[in-house]
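For this view, one protein chain was removed and the others were kept in their places.
The letters A and B name the chains in turn, as written, and every chain counts its residues from 1.
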Amino acid sequence: MANLSIRSLGKTYPGGVSAVRDVDIKIQDGEFIVLVGPSGCGKSTILRMIAGLETITTGDLDIDGRRVNDLEPGDRDIAMVFQNYALYPHMTVRANMEYGLKNEGLPKDEIAERIAEASRTLRLSDYLDRKPRQLSGGQRQRVAMGRAIVRKPKVFLFDEPLSNLDAKLRTQLRAELKALHARLNGTFIYVTHDQVEAMSLADRIVIMSEGKIEQIGTPMDLYLRPATRFVAEFIGTPAMNFIDATVGSDGHSLQIGEQMIAADAPIHAPAGTLVSVGVRPEHLHRGQDHAMHVKLKTGFVEQLGADTIVHGEASTNGTASPLGVRLQGVHMPEPGSELQLGAALSDLHFFDTASGQRLNT
Amino acid sequence: MVENRPFLTVLTHAALIIGVLFLCFPVWMALVASTHSADALSSSPIPMWFGDQGWQNYSLLISRGLPEAGGVPLGRMMLNSAIMALGITFGKIAISIISAYAVVYFKFPFRMVFFWMIFITLMLPVEVRILPTFDVVTKMGLLNSYAGLIVPLIASATATLLFRQFFLTIPDELVEAARIDRAGPLRFFWDILLPLSRTNIAALFIILFIFGWNQYLWPLLVTTDEGLYTIVMGIQRMVNSGESLPVWHLIMGTAVLAMIPPVLVVIAMQKLFVKGLVESEK
Partner (left out) sequence: MQKRVVYRSKLLPYLLVAPQIAITLIFFFWPSYQALESSFYVEDAFGFSRNWVGMQNYAELFADPGYLRSFRTTLIFSVSVAALTMSISLGLAVAANRVIRAATAYRTLLIWPYAVAPALAGVIWYFLMNPSLGIVAYWLKALGVNWNHYVNGDQALLLVIVAAAWKQISYNFLFFLAGLQSIPKSLIEAAAIDRASPARRFWTIVFPLLTPTTFFLLVINLVYAFFDTFALIHATTEGGPVDATSILVYRVYSTGFVGQDYGSSAAQSVVLMALVVGMTFIQFRYIERKVNY
């Protein structure tokens, strides 16, 4: 078990393409960290730099206080689970798990003991003599995890390990993975593009965009206080709504169309600044008595049983912008009809439209 | 096919049967001729069914050979052919799998230069540069040796390209997993790449064995010692033997013996053979 320190890490490919810039993360022993972001944001590159599969262009990477920038992957005391599992196709499940241990030169009985233990944990004991192609996707994924566990590494790395599985299996394995983390109490670093996966697994999430970190925090930090408009949009489904506004002349209020909203704290921007006001679909409620109100012209309606999601256009400030609302229970608004909605002041997020930075504290 | 037309089906079978006859007939005649005595073949038309001299003809050929062709027993020639064919096959596979491995899995200065140097040999068949190659072999003192028969023929782009093609289809994650499992380059090659290449090696083996066995010009040039004759080039001595008339029953027997090993390989390992052939030309 170990802690990791990543300091001003950067990756530039030959040819000048910069994939990762100035990344700083401190990871505590036993933490479950999820790197999340859209494809091409650099999250996999960071994972691969930690693994030693990509060279580090700038910055430092320490595992347990030792700089490992120039160590071979095999010498970093890490294990990795790949998206396509990367099991050796010609070897049995047992041989797949043994391979790294044999290369390490561990004694035979030690190897056998570790494999027995891991295969009990992962319910693989009956499959040890099968070849990977005789296993289902979920079983292969468990073998890949088994291969990581038996090595007893300082850090476990996961590169989108569940994305090749169907939805139901994914949910099931998510739970198993979380249980595994609790049991091993290891340091997990996990890459995914799926925000639900990130929210449900992580102790802390590192959310990235275009090679840079947007925010690091617990899932609830990110949900309740997204630091940038990007984070606000990325976390949560359906995505957060945005309505255009400007900072009022007193520096304490926002002008949305005709509406004036008094903020409960100073807004850190000069008067007249363009602001995007974000509000999550689940934080909009019917009725008139809210700090901010908005009319929704009903369009497409998703009846999900427990919830009803109504998509449409907001008509507050003259210009029409898309708006969605999640209403509890069953509702059947007429297409084209208008819904009167509102939200509490504490559920509003203000972002500088130009920079995307959060304005309210 | 899409619809059922009895007439077309009959036509199809007829075409195939004619094709099979056209391909098999010459060899049938060779087989038949090899079982007759010289006398039986002296007047036209020659018999089209087997005679009773097969045993004598073949045992004479295998144990003693033809005086007109230097009197080397064919058993000896077939042994030479086998040594040459297997030498070429193993040599080619060995040197091309490691060079393909280097080109695909390593980054090093002049990598592409090496690749193109190998690739360009595709374009220069040995027939085109017979004389100077012969000179080189002479200067190296390789005339009349197995090494002279084998070594110049083991460089080939085809096998290298095939392995390269195959390596490129192996997922990158496999080598990454191996590196995390502390497998260095040689261990990865031996433990993972080589076992995964088994089918390709087998398929290539068939193609290269046939290639090696059927070599003609090269053994003709580098061997003057009759003890090193291979059977495919040896037959030439019998056909064009100068003054005496060709002994067709024995020549056909030699032809049959010379084609048995490669033909057997093709028939016995048809699937692998087809795979090897089709893939080595991609």
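Here is the rule we go by: a residue touches a chain if its C-beta (ideal position, glycine included) is under 8 Å from a C-beta of that chain, and two chains touch if they have at least 3 such contacts.
Worth saying up front: this structure is predicted, and the values here are computed from it rather than measured.
A.B. asks: Pick from B:Ser37, B:Ser63, B:Thr224 or B:Gln270: which residue touches the chain that isn't shown?
C.D. replies: Per the contact definition at the top, the residue touching the missing chain is B:Gln270.
A.B. asks: Touching the hidden chain in the complete assembly: which of B:Ile62, B:Ala82 or B:Ala155 does that?
C.D. replies: Of these options, the touching residue for the absent chain is B:Ala155.
A.B. asks: Using the touch definition from the top, which of B:Leu61, B:Leu149, B:Leu162 or B:Val232 touches the missing chain?
C.D. replies: Among B:Leu61, B:Leu149, B:Leu162 or B:Val232, only B:Val232 touches the chain that is not shown.
A.B. asks: Name, in rising order, the residues on subunit B that touch the hidden chain in the full complex.
C.D. replies: Residues 1-3, 5, 8-9, 12-13, 15-16, 19-20, 22-24, 26-27, 29-30, 33, 41-46, 48, 94-96, 98-99, 101-108, 111, 114, 117-118, 120-125, 127-133, 135-137, 140, 151-152, 154-155, 160, 168, 172, 175-176, 179, 184-186, 188, 210, 213-214, 216-217, 220-221, 232-233, 235-236, 239-240, 248, 251-252, 255, 258-259, 262-263, 265-267, 270, 273-274, 277-278, 281 of subunit B touch the chain absent from view.
Just so we're on the same page, only the chains that are shown with their structure count from here on.
A.B. asks: Taking the mean of the C-alpha atoms as each chain's centre, how many Å separate subunit A from subunit B?
C.D. replies: 58
A.B. asks: Okay, in this complex, where on subunit A does subunit B touch?
C.D. replies: 51-53, 72-75, 78-80, 82-90, 99-100, 103-104, 147
A.B. asks: Could you list, by residue number, the parts of subunit B that touch subunit A in their complex?
C.D. replies: 171, 173-174, 176-183, 187, 191-192, 195-196, 198
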